[in-house]
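For this view, one protein chain was removed and the others were kept in their places.
Just so it is clear, A and B label the chains in written order, and each chain counts residues from 1 on its own.
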Amino acid sequence: MSENGYEHLLSVKDLHTSFFTDNGEVQAVNGVSFNLDAGKVLGIVGESGSGKSVTAYSVMQILADTGKITQGEVLYKGDNITKWGERQMRSFRGKCCSIIFQDPMTSLNPVFTVGNQIMEAILLHTEKRGQAARDRALEMLQLVGINEPDKRLKQYPYELSGGMRQRVMIAMALACEPDVLIADEPTTALDVTIQAQILELMQDLQKKMGMAIVMVTHDLGVIAEMCDEIIVMYGGRICERGTADEIFYNPKHEYTKGLLRSIPDIKNMKERLIPISGTPINMLNMPKGCAFCPRCDSAMKICLEAVPEEIRINENHLASCWCNVRDARKNGEGAAEK
Amino acid sequence: MSDYILEVDHLKQYFPVRVGMMKTVPLKAVDDVSFRIGHGETLGLVGESGCGKTTVGRSILRLYEPTGGTVKFDGEEITGKNIGPMRRRMQMVFQDPYSSLDPRMTVEDIIGEPLDVHHLYGNRKERREKILHLMELVGLNAEHATRYAHEFSGGQRQRIGIARALAVDPAFIVCDEPVSALDVSIQAQVINMFEDLQAQLGVAYLFVAHDLLVVHHISKRIAVMYLGHIVETADADELMDAPMHPYTQSLLSAVPIPDPNTARERKRIVLEGDVPSPLKMPTGCPFRTRCRYATEQCAAESPQLTDRGNGHEVACWNK
Partner (left out) sequence: MAEYDVNKMPKKSPLSVQINLEKFEPATDEEKHQQDVMSQSTTFFKDGMRKLRKNPLAMASIIILVLIILIIIFAPMIVPYGYTEINTVNGVRDKSAKNLAPFTYSEMEQECIANGGTRFPHIFGTDEQCRDYFMRVVYGTRVSLCVGFFASIIVLIIGMIYGSISGYVGGRTDLIMMRIVDVIYSLPDMLMVILLSVVFKEILSFKSGTLLASLGSNMVSLFIVFGLLYWVGMARLIRGQILTIKENDYVLAAKAVGAKSSRIIKRHILPNCLSVIIISTALQIPSAIFTESYLSFVGLGVSAPMPSLGSLANTAREGLQSYPYKLVFPALVICLIVLSLNLLGDGMRDAFDPKLKR
């Protein structure tokens, strides 16, 4: 099945995903590449329509019927899983890579008990049966910090609060000890205090189980708290990638800069916000050049014509914005190759 | 003209909930809430889901009939009597830009409806001009007037909702989570618009939201709610820098801050457990089941809001 030596746990190379709808082809993901190593937390930040969720779903291949990966590869431990058939993908999902979704209300099946739903994953992917499976489910509930786990096993989702449901989701996702956990806006639907609990839980579990996490969200605060490495997406493309410090304190893409300007600055809360003008991009009609160009205050003629190439800012930081080329020329610095 | 545009005293909103065949129990969504809003000011109302903040806004506007308490609008008491004409002076902006606009109506009709209901601008031409002026005020083009709501993005729809609220020149607007459903980049546009309109027209806001950073930015004073009670009220900066109530402290420590250094450094006060059901409220202080400082007094009696100086009011026996 897999070869022994591999560079990264999960490697996405030049991924393109489109949805073929009645109105035309919606190019949701346009050339996304990233690597994920064990024990790391990767954050994918973007607004609605940026393609971040679609990227995550493409990795798991759980796209809607109209969606298709049109180009690129996803390598898991060196194997190209985009080439795998449905049967192989089924053994991949849940066992090697799990996902937790945004809305805990609708992600759990209301007609099955909580225990039943956790055991479903266990029964599918491990050899445990019967009492052994139940014990494992109990173990998982304890792990995620649900009190009275034996009572909860028999309860139905409607009997639990939002926070508890999300914990159950996490228990389900981790029941088979996957290597990669994808979290698609896991705390957006939760209250702030519950959100803090869940995020802390995820950090704890990661330390205990050593899995890699891909955190997909639009909340910059969550990203700042949780993530080692951050990818900023807009229009299905990666604008910028780097460590949290680099992205927040040294943004090099106009979109990232705009995003940071449009949220209140904790050092000066009353200062007027500087919004990004315009409205989010229409994915049916991708422009020839940079996707962000129509809304960019510093747009240049070249931005209209050519998609920016990914340029290295420093060891931990890459950005796809022509402004960096312009600035480098202005400063007339020597080659900053690494 | 009185000092305050809105004075709310001991507002109560109970909803009867059927728990047995014959038995109904009151769901105390809002229990003894009092606050003041000055002319042209913004009061932020924060709290988690189920705390009653949305209900407060709707009760003030008499969309629900308050079970108790009084609401005074510009010195005049409005509870307990028909507020038909009063409705001109207080309006509301809703959270969901998708369900707050009638899909069968054009933008012009939507914004013009308040004008029609209150029989303003009988002259068609003047009515049209007023509508176009409102659209301009919120940043929409005149050509958008004949389009339907579903053709616009979330941010633009919210603008239409705001234009509708402004149509009758209200003095006070309840903003019920107006930016929660919008993308970050659009939120900033709409927040700026709220501020500009306040500066231009002198409108007062009750800004209900759960995003503390946004509320801090836009409000002069902030009130924190928990299970139908206000637990703390203070000036925005003071509340965020020096919160006194245990709930406010843990709420603030739980808010994700988009700043990696701060996120690394701060100490989180994580609350155990979940919010109790409002049908089975704890006796005495509603927060005592999750509070680190809870004492016997907290179980016996519910604390009232007391001024600790500088207008900073806290409802706690121990702080």
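General observations
The rule we apply is simple: a residue touches a chain if its C-beta (ideal position, glycine included) is under 8 Å from a C-beta of that chain, and two chains touch if they have at least 3 such contacts.
Bear in mind the structure is a predicted one, so any value in this text is a computation, not a measurement.
Screening B:V8, B:V30, B:V56 or B:M92 for touch with the missing chain picks out B:M92.
Touching residues on chain B toward the chain that is not drawn are 58, 61, 63, 84, 87-88, 91-92, 94-96, 99-105, 113-114, 117-118, 146-148, 150-151, 161, 164, 168. Across the interface with the omitted chain, chain A contributes residues 7, 11, 13-14, 21-23, 33-35, 71, 285, 287, 293-294, 296, 298-305, 309-312, 318, 322, 324-329, 333-338.
As a convention for this text, only the chains that are shown with their structure count from here on.
Distance between chain A and chain B, defined via averaged C-alpha coordinates, is recorded as 32 Å. Put simply, chain A touches chain B in their complex at residues 47-48, 161-164, 191-197, 199-200, 218-225, 244-245, 248-249, 258-264, 266, 269-270, 272-277, 279-280, 295. On the chain B side of its complex with chain A, the touching residues are 48-49, 153, 155-156, 183-189, 191-192, 195, 210, 212-214, 216-217, 236-237, 240, 250-251, 253-263, 268, 270-271, 274-275.
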